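Inspection log for the structure reproduced underneath, given as structure tokens.
Now for chain A:
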Amino acid sequence: MVTVKINGIEVTVEDNTLILDAARQAGIDIPTFCYQADLMGVGSCRMCIVEIEGQKKLQPSCVTPVLHGMAINTETQAVQEARAGVLEFFLANHALDCPVCDKAGECELQDMVYRHGPHKGRHAEPKFKFHEKDYILSPVIVKNSNRCVNCMKCVRVCREVVGANVLGALGRGDHQEATSFARGPLDCDHCGNCIEVCPVGCFMRLPYRYKARPWDLKGADSVCSYCATGCRIVLEERDGVAVRSRAQLGVGINNETLCARGRFGFDYMTSPERITTPLIRKSGGLVPASWEEAFGFIKDAAASIPPDSIGAQPRGLRNEETYTFQKLMREALGSPNIDSSARWAHGAVEAFISAMAMDRGGVSVLDCVKTDTVFVIGAYVSEENPVTDYLIRRYSASRNMNVIVASPRAMKLDSSANLVVRHMPASEGALLEAVLAAMSGQEPDPKALGQAGISADEAKKIAAKLKGSESVGIMAGTDFLRYPSGIGALAKISAALEGLGKKVLRLPLLDRCNQRGAWEMGVHPALGPGYSRRETAGAGTDSMLDAARAGSLKMLYLAGTDLLAMNGDRGIAGEALAKLKLLVVQDMFLTETAKLAHVVLPGAALGEKDGTVTNQEGRVQAVKRLTRPPGKAMADLDIMTMLGSAIATGFPSKIKSASVFDEIRRETGIYETVDLAFNNKKNKGNGHDNKEALVRAAAARLEAKPDFKAAAPAGPDSYPFALVTGNHFFHSGTVSLRSETLAGLAREPVVEIGEEDAGKLGLSGGERVRVRGKNHEATMLLRVRKGTKKGVAFIPENFEGAHANMFFKRGEGIQRVLIERS
Partner candidate 1 sequence: MEKLFFLMFAAVAIASGLAVVTARNPVHSALALIVCLIQVAALFVLLRSPFLAAVQIFIYVGAVMVLFLFVVLILDMRKAVLQAFPPVKKRFVVGVILVLMAQILAFVFVTPMGLSPAGGWEPTVESIGRMLFTKYLFPFEVVSVILLAALVAAIVIAKERR
Partner candidate 2 sequence: MPDLATLLEILIIVVKVSVISGILFSLPLPLTWIERKVAGHIQVRLGPWRVGPHGVLQPFADMVKLLIKEDIVPERADKFLFKLAPLLSMIPAFLVFVAIPFGEKFAIPFVGKEITLYLSDMNVGILYILAIGGLGIYGMILGGWASNSKYSLLGGLRSSAQMISYEVSMSFAAIGVVMLTNSLNLLEMVRSQSGSFLDWNIFYLPVGPVWFVIFIIAALAEINRIPFDLPEDEGTLAAGFHTEYSGMRFSFFMLAEYVAMVTVSVLTVIMFFGGWNPPLDISIFHLVPPIFWFLGKVILFIYFFMWLRFTLPRYRYDQLMTIGWKVLIPLSLVNILVTGLMII
Partner candidate 3 sequence: MSKGPSRIAEFIKKALFLDFVKGLSITLKYNVSRSITLKYPDEEKWVPDRRFRGQHTLNKDENGRELCVACELCVKVCPTKCITVIPMEDDTGRGIADRVAKVWKVELARCMFCGYCEDACPTRAVRLGRDYELACLDLSCTTREKDELLKPQSIPDTIQGGFVVRSSFERTPEGIRVVPDLRMQKKRNI
């Protein structure tokens, strides 16, 4: 601890604290451009210079650490003159085209000049111009280097946080600009974090370009609806149309970072494809109807159906809605059959929850990445949860820690990992068994090693790293829900590590917004709200579909889920849905499932309703309504209550979401201590983390740990590739396809294989190839990725044109496919 005097105020700080941070602790604000707490200091802008007594020259406070007894002045005349001088130099070449600049109004340079700057310029020379017109760097980023102040935040955030490494400084002296290689188009994640950190209008959003000025916008705090990371965003609208989504500095776990989906994917809200009115099937076609007609139709059709129905939900619904939904099904309709479409192995949910200790309360991702070893398995974290990937990268870069990545596919996080293990798809169980064996000092089972496609050395290395750490963060993802055979081993390895006296933090990596919330609200055939076990278990998705095929289940109520596109076996799903007497689909878009429905109810997007969502950590965050649903569409909670009161007596026709949340707090117990103050920007205790927002442990532990049988790959042996599926980087479910911006980034279905395989086949990226499986074949673009396991092919599940689930059949496990030039 050192004590320094800043402007006469004594302040005691940690060793090696920067002068800037010390001053902020003392409540003194020092203006900065290039400083950002999470990025490496460069001291390039010289805005933060301060005077240190005893030193002749002024020093940049953002890179100078404090020394004991230092006396620092931040507001002397010399400092003020120097600041003004710095700003004058910035303005010497700054384009000063504020009237057409999108940043004007929230521009740091404007604010600085207004506060500190010279109010008169002395430069009479013509300004240097990099270019006349703005140039486009990517489908979402547009660049104007004339405004650059060379803070290099964009370069640093791209390298240090995103890991894309596509930006750098070009030119020298006053001809230096931060841009892409040769100003060419970027091949990156298009995450736009460079836009967010840019203090001036140098990097700009292309979709938002010239849409509004910052003062036109009305914002609402919200949570990104694409994956379960739960990034806090501010959705902003002008004239009732959402035009921008941005992250805030110092708010939420994402802390000013977002991925392309979160930053640009909100425009599905204003898509013309939104359903604006209820639809009823009449003489073969879906025709618009009023709400009363729709409810009347459901009531009439449901009157003759015994309480055998199903609700399935994953996406876009809030906790309040899922809670009301299961209440509606269980209490109003009296049907125990309720499930959420949790990937493909619906039966594994309970085991997964137990294995990942989700019933023991929420685990902060920040705690998880602050462990000695982070073990990522069964998840394509860089593509499915990009911001979690940013967090791991950022923390691993500044800390002494291990990052182990085990995955069949290569991913961006590999570059930050100490150990990368490429195993065969669906062999997580075998891999973990091998690691367990190595941990206990035995030689790993060669059969398991062969199944996983790894060497004994790799298993031993993992075991050694795990054993050598005080604390371990295990991040396991949705692959366990696709191929549940490894869940037992996952539970075992956690138990083994805990048995060795280590602190084990288990973080599920989920790919659907509020997936965890749905489970915790009791959308599960055997579990009620708060993981309470139901006396009589209902049917899960698979058994419901079987029942429907057999004709014993007659009605299905799907809220916000595209069952046909997302079920593990499209054949079964299609057959089942076609046989139903009444299919009610509640969604924003006319999905493939909705096209089969008898009644379609138009729901609302996340930015169109108030409520709470729970992310993968178990962090409960509030969302606020920004705009109104289009046309006659309504918030899903209202639809459910109105439907409930229409078909069942005693169901309230209108409930406020706040009172539902109060009920959730009372009923579940695990939400009782949740503190939503985290959402309030004005809240003083609003940091990057707020453990009070995490859900509490459930009263009863889930004990189910059934062993799931590993299925052998199906299909002819001559087909060389094992097919894995997952989310595309720019797409999550089928909603993102309705976002014009995200669709512009990736419109066509792709198949991804490793570099080695591609070379062997004589194929290169961008070619059109035919993927042939046992059950299906399709044509798509080839993407080649360096480092992906040999013999692994990847198809994203999201594209409507090429459904990954058509390759699969239930019970057959993983499929083999052949890839050939089309």
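Going forward, a residue touches a chain if its C-beta (ideal position, glycine included) is under 8 Å from a C-beta of that chain, and two chains touch if they have at least 3 such contacts; residues count from 1.
The set was built so that all candidates are chains of the complex that A comes from, given by their letters.
Because the structure is a prediction, the values reported are computed rather than measured.
**Student:** Which of the candidates 1, 2 or 3 touches chain A in this complex?
**Tutor:** Contact with chain A is made by candidate 3.
**Student:** For the complex, which residues does chain A have touching candidate 3?
**Tutor:** Answer in residue numbers: 97-100, 104, 133-134, 209-213, 215-216, 239.
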